[in-house]
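One protein chain omitted, others in place.
In this document, chain identifiers A, B and C correspond to the written order of the chains, with residue numbering beginning at 1 in each.
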Amino acid sequence: MIQFQCDYNEGAHPLIMERLLGTNMEQTVGYGEDPYCEEARRLVRQACGCSGADVHFLVGGTQANTTVIAHLLRPYQGVLAAVSGHINVHETGAIESTGHKVLALPTGDGKITAAQIEEAMLAHLHEDGPEHMVQPGMVYLSFPTEIGTIYSHAELRGIREVCDRYSLPLFVDGARLGYGLCSPECDITLPELARLVDVFYIGGTKVGALFGEAVVIVGEALKRDFRYSIKQHGGMLAKGRLLGLQFSTLFADNLYFAVSRQAVDEAMRIKSALQAKGIAFLIDSPTNQQFPIFNKEQLAALSDDFLFSVWQQVDEEHTAVRICTSWATKRENVDRLIAAIGRMP
Amino acid sequence: MIQFQCDYNEGAHPLIMERLLGTNMEQTVGYGEDPYCEEARRLVRQACGCSGADVHFLVGGTQANTTVIAHLLRPYQGVLAAVSGHINVHETGAIESTGHKVLALPTGDGKITAAQIEEAMLAHLHEDGPEHMVQPGMVYLSFPTEIGTIYSHAELRGIREVCDRYSLPLFVDGARLGYGLCSPECDITLPELARLVDVFYIGGTKVGALFGEAVVIVGEALKRDFRYSIKQHGGMLAKGRLLGLQFSTLFADNLYFAVSRQAVDEAMRIKSALQAKGIAFLIDSPTNQQFPIFNKEQLAALSDDFLFSVWQQVDEEHTAVRICTSWATKRENVDRLIAAIGRMP
Amino acid sequence: MIQFQCDYNEGAHPLIMERLLGTNMEQTVGYGEDPYCEEARRLVRQACGCSGADVHFLVGGTQANTTVIAHLLRPYQGVLAAVSGHINVHETGAIESTGHKVLALPTGDGKITAAQIEEAMLAHLHEDGPEHMVQPGMVYLSFPTEIGTIYSHAELRGIREVCDRYSLPLFVDGARLGYGLCSPECDITLPELARLVDVFYIGGTKVGALFGEAVVIVGEALKRDFRYSIKQHGGMLAKGRLLGLQFSTLFADNLYFAVSRQAVDEAMRIKSALQAKGIAFLIDSPTNQQFPIFNKEQLAALSDDFLFSVWQQVDEEHTAVRICTSWATKRENVDRLIAAIGRMP
Partner (left out) sequence: MIQFQCDYNEGAHPLIMERLLGTNMEQTVGYGEDPYCEEARRLVRQACGCSGADVHFLVGGTQANTTVIAHLLRPYQGVLAAVSGHINVHETGAIESTGHKVLALPTGDGKITAAQIEEAMLAHLHEDGPEHMVQPGMVYLSFPTEIGTIYSHAELRGIREVCDRYSLPLFVDGARLGYGLCSPECDITLPELARLVDVFYIGGTKVGALFGEAVVIVGEALKRDFRYSIKQHGGMLAKGRLLGLQFSTLFADNLYFAVSRQAVDEAMRIKSALQAKGIAFLIDSPTNQQFPIFNKEQLAALSDDFLFSVWQQVDEEHTAVRICTSWATKRENVDRLIAAIGRMP
């Protein structure tokens, strides 16, 4: 079985494994204060074009989201997010477990809009007794979203503007950031993104690393004491070297972007094959996740050799599945999938 | 200005004030262990027809909701509730502050259905990795709802059945319980209600008391250590006598039902007057809260002498307002309101 | 049985009951925004000599402590307090339930010192990795303490100075504030106290009110959005008038101080009688709580007619009990107790 069901099936990019092996018996201090983390921080700052940012390395995405959000909000505040946002759906209430409501905004394409944020703020402020309701305290969005779509530069500027107007910190979940930035439809660069947000993270787990997310704090007010929050939420890896070394590898020589681009290229090849076959999509995604809608025969035909995630039952006859590529996707496996798509009923 | 904007504008029923005054200098032990609380517990159990129930007195509704829900749920569980439920909207995230997600179900009439609960459970259980999502751990509903509607006996039996099937405790918020049970359209009695739920509370604040809610725990499994939870959530009134005395007064000689019935009667008179005038309603409510939709001229005409809550902007021209009666509503004030309605443009 | 076991056995001062009765059927808006609360806020500010303070009325002490502390601290911070502090012992972990550690400091007399606070801060800052430990984020102390002792003006100034040096907000639990300020040994006034702290509360429950604590926020930075925290913690009483009216009564004509002084006077009479009899004390308390140590015969002799709290087993033969007076203590009952003390073996 060839697996396309997610983007974390394999281990890490060979260069990372090589460096892990090469440094395995070196003695370093713990908790992210070793030279590899220092180097990684330098490279990440450079890639983001913000020399003043604080960079922290955490193990996983739920941890990163929870730590950032719990660190930012005051106790009676909640976080504005798409109803389909990862924090609202797939983190077992991690945000709520820290005392905060996810203020879910409706969405069809996984994105939220500046207008929605403004509307939420106005609705809150115009309440007769606003203190009876959760105060919106920040904005969370995913880039790309959980269903593969991406925000345009203009959309993000619009959101930034509203955030400024209402003093809302803007947090971007970049678990798949590389696959968004390297999409052919993306019109924003990493430094441009970094300038528009208060805090975001660069996903490693799904983009070449064994594990690890680089939290980049741009907003001055949010930097204070962040390491306390990391530790409290169980996110401070004893052997910080493992994280530093992975990110320093990914951000030396643009490896992060190279592997991201390759994954998106393979996804686009699959997308084209599906389109050529006349297959409809749940959503038009320009990134590494594709959501074709198959009928039962098609699904059965492909399921002999390939593994997908069932995403959503569309109707009695049709199912939307998720097909993911990643940094580890082999071209020959994509070739086989394309051939199988061609042979589908 | 005559106030109809809520059902907690005045103090307490004169009989309660009289007894508070009469016992003021008596010395009693604190924290709900005095003879007045004992007597009140006995009377409440009797009114509910469940001699084995545990009865606790708390000061307010947010406290009661938070204490019960935090006591029942395991850390990774959430509470199923109508999107318009008080806990989801008007308690500043109190439930989330204890670590739990409110799993909001859509509703038009303020009620949730057995089918919705079952669907939520099936959706959760059929998830590929259910542990990535919040587990539904109990059901919350309001009787009457926040917009004045009530569940029929059959609807509640249906919900009970689903709750049994999925081992979900059922909790009823009865902040306005009297106004529901004494509605002309209500087909369920207090003992019948008590038999269908695991825990509920009988609202005093809005129904004749100065303040106070009587939490009635029917389900054996939920009783253990509840006083710890009351204390932890700041709900254990030092001078418990104040609560015991109020509830023993309300539940002696059926006072609770007498004052409730009177409030609903007055609301029905207002409703008839509005219907006679051809006014539309946001919802057809058979209880003490009425939600007529006025145009600008009508609203202006009434606003000279009467105070309402603005509930919802319906369109450019029309506004839904809330008109509340209560145990304290004076017949002559209702007469004046009816006359003014008759004179409206 | 005459009860001396606590200072919340009775109801409220007759003047309060009278006003509650007199205003019972008035219609007021809820949640602390009525004219009685406004008046009470004005009077409390005046009594505190700080016209710029924010004043909020909450129902009880646990609620007040939890709301203030959860509002002030950042998630990874804890509160420095005496190991015997009410928040560390008798609130069922309410502070921890909001996510914060109580950083307990040892004490013999119920008080903490400026030196202890400084030592705790230095120990934290000199840690190799301070982010692995809870950061001290504020100071909590009780005035008077849980065992009746009081801080001198000089002691409080010393604590203030350390708090300033380390940017620690200072919070004073004044559940029995009147009994401290009216002690013959007290050398600080309410306005002087208010100038030294960031936030404190004036206890009503134990000092003349039916219930209620007035939280006074002096520090500008702590004022923002406090009503959200009150509501979230279930502390926003629907019928705010009840609280406003009680505090406006207590702070008109110095009633609060008059009733406090009387209670302390009676306690001093009891203390003298005990001293005359040669009874030892657990601690030398100049306020309304006295902690004499009785042998078994003495305890038995008094227990026929009087109720005390057993405080602590001192040794096989001796028990320290708590004897409380309050605003409601009758002179004739104290006379009887004194006579009984005289007759003790």
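Here is the rule we use: a residue touches a chain if its C-beta (ideal position, glycine included) is under 8 Å from a C-beta of that chain, and two chains touch if they have at least 3 such contacts.
From a predicted model like this one, the values you see are computed outputs, not experimental measurements.
Trainee: So there's a chain missing from this view; which of the remaining chains does it actually touch?
Mentor: Among the chains that are shown, those touched by the missing chain are A, B, C.
Trainee: Using the touch definition from the top, which of A:Ala47, A:Leu73, A:Ile202 or A:Met236 touches the missing chain?
Mentor: Of these options, the touching residue for the absent chain is A:Met236.
Trainee: Among A:Glu91, A:Glu131, A:Asp173 or A:Glu266, which one touches the chain that has been omitted from the display?
Mentor: A:Glu91
Trainee: With the full complex in mind, choose from B:Arg42, B:His153, B:Arg227 or B:Arg336 the residue touching the hidden chain.
Mentor: Of the candidates B:Arg42, B:His153, B:Arg227 or B:Arg336, B:Arg227 is in touch with the missing chain.
Trainee: For the chain that's not shown, point to the residue among A:Tyr76, A:Tyr201 or A:Tyr228 touching it.
Mentor: A:Tyr228
Trainee: Since one chain isn't shown, list which residues of subunit A touch it in the complete complex.
Mentor: Looking at subunit A, the ones touching the missing chain are residues 2-3, 5-6, 8-12, 14, 17, 20-21, 23-30, 59-63, 66-67, 91-94, 97-98, 205-206, 210-211, 228, 231-239, 241-242, 328.
Trainee: Touching residues of subunit B against the unshown chain: what are they?
Mentor: Interface residues of subunit B facing the absent chain: 31, 70-71, 74-76, 98-99, 129-132, 135, 225, 227-232, 236.
Trainee: Going by the touch rule given at the top, which residues of subunit C touch the chain that is not shown?
Mentor: Within subunit C, the residues that touch the unshown chain are 75-76, 78, 89-93, 96-102, 128, 131-135, 309-310.
Here is the rule we use: only the chains that are shown with their structure count from here on.
Trainee: Using the definition of touching given at the top, classify the network of chains in this structure as line, ring, star, complete or other.
Mentor: complete
Trainee: Note whether the interface between subunit A and subunit B is symmetric in residue numbering, meaning over half of all numbers used appear on both sides, and answer same or different.
Mentor: same
Trainee: What is the distance in Å between the mean C-alpha positions of subunit B and subunit C?
Mentor: For subunit B versus subunit C, the centre distance works out to 34 Å.
Trainee: Once you find the CA centre of subunit A and the CA centre of subunit B, what distance in Å lies between them?
Mentor: 42
Trainee: Which residues of subunit B are in contact with two or more other chains?
Mentor: Residue numbers touching two or more other chains: 91-93, 97-98.
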